[in-house]
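What you see is the complex with one protein chain gone and the rest in place.
Labels run A and B following the written order; every chain starts at residue 1.
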Amino acid sequence: MKILVAVKQVAALDEDFAIRDDGRDVDSDFFIRDLNEWDDFSLEEAVKIRESSAEPVEVVVVSVGPDEADESLRKCLAKGADRAIRVWDTCIEYSDSIAIARVLAAVAKREAPNMLFAGVQSSDQSFASTGIAAAALLGWPHAAVVSNLTCTPGANLAVFRRELEGGLLHEVEIQCPAVLTIQLGINTPRYASLRSIKQAAAKPIEVLSLSDLALGAADVGEAGSSSRVRRMYVPDKARAQLIEGDAAQQAARLAQIIHAFKGAAS
Amino acid sequence: MSGILVIGEQRRGELRPVSLELLSAGISLRRAGEEVAVAILSDSPDRFVKPLSLSGVDEIVTVKVGAAEFDPDIFESAVGALITKRNPDVVLVAHSVDSFGYAAALATRLGLGFATDVFSVERVDGELVATRGGYGQKVYVEVDFPGRNTVMLAIRGNVFKPPEQAASPRITIFDTPPVQSRATGREFIEMSAGDDVDMTAAEFILTIGRGIGEEAKVAQFRELADAVGATLGCSRPIADAGWLPKSRQVGQSGKTASTCQLYIAMGVSGAIQHLAGMKHVSTIVAVNSDAEASIFSVAKYGIVGDIFEIAEELRKHF
Partner (left out) sequence: MVSRTDAVTRILFEAFSAAEVRLFYLLGYAAIAIFGYGVYVQIRKYRRGAALKLEGGLWARFGAMLSSVLSHRTIERRDRSAGGAHRLIFYGFVLLFAGTATITLEYDILEPLFGIRFWHGQFYLVFSLVLDIAGVALIAGLAFMMYRRGWMRLPKLDYARPDRVPGDPDFDRPQYRREDWAFLWILLIIACTGYVLEAARLVWLQDRADIWDTRWWSPVGALLAEGMRTAGLGERGAGLLRHGLWWFHGLIALLLIALIPFTKVKHIFTAAASLMVRDPLAAQRLPRIPDSQEQVGAARITDFNWKQLLNLDACTKCGRCHEACPARAVGAPLSPRDVILSLREFAKSTLESGVLPDAAELDIHGKAPGQVAMETLWSCRTCMACVEICPVAVEHVPIIVQMRRKLVEEGAMDPLLTKTLQTIHKTGNSFGESKRKRGAWSKALPFPVKDARKEPVDVLWFVGDYASFDPRNQKVSQVFASLLQEAGVNFGILYDGESNAGNDVRRVGEEGLYEVLATANVNALAGASFKSVVTTDPHSYNTIRNEYPDFGGKYEIEHYTTLAKRLFTEGRLQVTNPLKYRVTFHDPCHLGRFNKGYDAPRELLALLGCELVEMGRCKANSFCCGAGGGRIWVPDPVGAEKPAQNRMKEAAAIPGLEVYVVSCPKDLTMFEDALKTTGNEGKFVVKELIELIREAIPARRAEEVPA
């Protein structure tokens, strides 16, 4: 069995970040990069399947991103992925989730895995659509926001629960191969020690270009995307009315608010 | 044809509230001569006609499908057929778990313009411009859809106010060929309760978040909540860590503080998923040591300070 896990190196913003001159993204100097939290869970789920399986399971991670993404891929290798693939080409820049899905689907066709896992969403762009878009391109069954997965290598059905709004779960059975987007909390991702990350540096990361995947510039970037970023800006957010003073004064005011509410309610 | 097509959402025989919010979003986008249609997919769609019969809606399309509950293949096929047939300008779906399961696939297959988690949409010089958040809501992103005839937008919940006035829109039946689904829904499971608290019915909620740092501190806030007469709630990290039962989690994947009037959030940073469950509350007080925490953007009152100190001081008043 082979499980392909799509991962992303996401960016969080550092203090006092600035928007780029063209106004379409944040200056990358202010990026604090890390492996997407959701992908940590989907990788763990794949590795757990391998560990509990009698038959051999290969876990392959794939990421679409520039050189820096190798850092996250090495973390994945340290956490137990068997191989890593990174796809990059400068024209991939400005791709939205659907353009990225096109690249992932091409990798999936090349790798021919039995399952494709992705995180529900990325913590930076929160599209929540890449994995499912890739499923459409592959023509595979798919499901989003998966928790409690039972997936036995060799079986042609997998069972899981979709985590719905309002604390409700929906148990679903799906035909394999399938694309599943994995929700936080499905497992406890393991720790990758710095030592193991360092040792993972010895494992090669296969770097593919668009032409390796028989894709062209029109398939990715703005041309291949379903939306285009016009502008990015820092919103003037509504601000709470701040209660000033020391802790005792602040608490006294809060107590007043509570008493007023209780008075009104009774 | 043109116009706006809203895909309503239902679950277990109930229309999901977000469906009505989508109607408002649709109505706000309507241009002269355009119609707002809402489609509802179910094995018995007629039952949803009444709750959808609201002013501003021109047409209700009932789509009888071979599944009582959401099914990715069946919904994708039926909504796809609707779009192909009606060719609307804009398709609105909820940014919800169900839509996560098929909207992106459909948009990809049909080559639609597509954006998710949209909380604001307008037309600028005739072009549709949607706004969504980025980098954990620290920035807003405006996106457009050059060259797309149909744009599908997944709209964030709790943003648009649903229309209130009843009306009598036209009702159309849409036939869709049966599809064999590759996924079978089995049953619904309420997340393990742990205790019998009903967050949705609480009027006064005190919620703790990641800021409490360690499990040992839960007791202090449990006691405080009891003392002030609030129901103790929590954000996702606290429930995931098992410090409080899942039934106390407020937010998108937890409970919605539906009837709450006073909501005190202590040490909750305010992830968008949490805000989804509580930002509608009329009086929100946020206590957080980080003055930049996004919880302050939805709170009426804010206290920047040490939550333990505030909790201790507050306790003295009760």
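By definition in this document, a contact is a pair of C-beta atoms (placed from the backbone, for glycine too) under 8 Å apart; a residue touches a chain by one contact, two chains touch by 3 or more.
Keep in mind it's a predicted model, so treat the numbers as computed, not measured.
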item	value
Chains in view that touch the one left out, judged over the entire complex	A, B
Residue in contact with the excluded chain [from A:S52, A:T150 or A:S193]	A:S193
Hidden partner interface residues of subunit B, rising order	213-216, 219, 241, 289, 306, 312
Hidden partner interface residues of subunit A, rising order	14-16, 32, 34, 188, 190-191, 193-199
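Please note the rule applied: only the chains that are shown with their structure count from here on.
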item	value
Subunit A-subunit B separation of Cα centroids, rounded to whole Å	20
In the complex with subunit B, residue positions of subunit A that touch it	11-13, 17, 19, 26, 96-98, 101, 120, 123-130, 132-133, 135-137, 141-145, 159, 161-175, 178, 181, 183-185, 226-235, 237-243, 247-248, 250-255, 257-258, 261-262, 265
List of subunit B residues in touch with subunit A within their complex	11, 16, 69-70, 72-73, 95-98, 100-109, 111-117, 129-130, 132-136, 138-146, 148, 154, 182-191, 203-204, 228-230, 236, 240, 246-247, 249, 252-256, 261-262, 264, 272, 283-287, 294, 296-306, 309-310, 312-314, 316-318
